[in-house]
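Every protein chain except one is present and positioned as in the full complex.
So, chain A:
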């Protein structure tokens, strides 16, 4: 809910339409001193910086007499720019209120509050009604344009007639009733006065009869006015179109707003100390006009600020979900692969094959670290065993070489197999190493699946892993 574009709209509209509005009655003489034009703009501007505000407070802030302010506000209420609410608070309630306030709140405010409360019984509040303002301004523009255009084209306008003596108005639709028998003019029904056409009201102010010259002049003037209007109201129109699709800030009724503002104020203060509950209870008990120091706009800013912070935290959480630094990852943490980050895994993994396996197998990630540890040990043990076995094999092969005729063949096949492929290797292994290899699987029973994976990877990759096949057999 952004109020700013709407505030701008209000300010533009105020300057466009209410700049020279004077709230003085017509009977009062207009001296330079009492000329209060521009007050309307000041009041509207002040209201854009507030939400619901008590009129006395506003008057004090603007250093206006409250009567003058009220007159202006009443005018705006009629113009449908402002909603007002009047609430009657009993003197007793006010006294209790002030007493209670004195007990809780600091002195300066107490005095102010109490004094006002006791003196005034009916309090008026006012607030801008943005939704309505938007409509009102659009309607006003539309009417202005239509009026000028109609006048300009003299088209589709129902001619109006006015009786100069009794000021009664007629339209051309009444014409049939108005024609008199004795002359060619229309006559008023009530006073029989001669009616005059009333269409040239805008331009005919400087006199001039309905002759051609005057008409032409009028047309020019109207055209000029229309153009001027377009130019001068351009910012306002632009603002209107900008605001068109925005959600309208809605403050609700005074009561609803108060409840919300109070909650927001408490949230913003953070400390729900003794002041707040007392105030809220008072507010509920005595008409709820107890928001003296929660600056209206301030409340909103705080609220949005809090929200913003929350969002920031949230976003941080989200980002942290993505990649955790390695030192933050502990055993047993339920993290996804992405959280850990690929690079880290690989660095931990000695065997590239293992890392590959991990990236592929998401389920195993939970016991990731356990596995890694085991794997490391496993690999070490494996290499030790392998070394040992190779020596044994070589010795055995030598023996075989000596004893058996085809042992030479076997040796060659074995050595070749180490480089080339596993099949031959397996064949070779089948011979005598089974027993030894079986030990390791017993030790690491739980890691069956891991082992299998490792082996499969090994098929694809390099020399060393060739031996892994043996594990599979085990």
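As a working rule, a contact is a pair of C-beta atoms (placed from the backbone, for glycine too) under 8 Å apart; a residue touches a chain by one contact, two chains touch by 3 or more; residues count from 1.
Note that contacts and distances are computed from a predicted model.
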item: Chain not displayed: protein name in its UniProt record ("Translin", "Signal peptidase subunit 3", "DNA-directed RNA polymerase subunit" or "Cell cycle checkpoint protein RAD1"); value: "DNA-directed RNA polymerase subunit"
item: Touching residue (missing chain; options A:172, A:229 or A:248); value: A:172
item: Among A:16, A:62, A:197 or A:379, residue touching the chain not depicted; value: A:197
item: Omitted-chain contact residue, chosen from A:20, A:78, A:184 or A:245; value: A:184
item: Residue of A:2, A:159, A:190 or A:232 in touch with the missing chain, whole complex considered; value: A:159
item: Residues of chain A (touch criterion as defined above) contacting the omitted chain; value: 154-159, 161, 172-176, 179, 184-186, 197, 199, 210, 212, 215
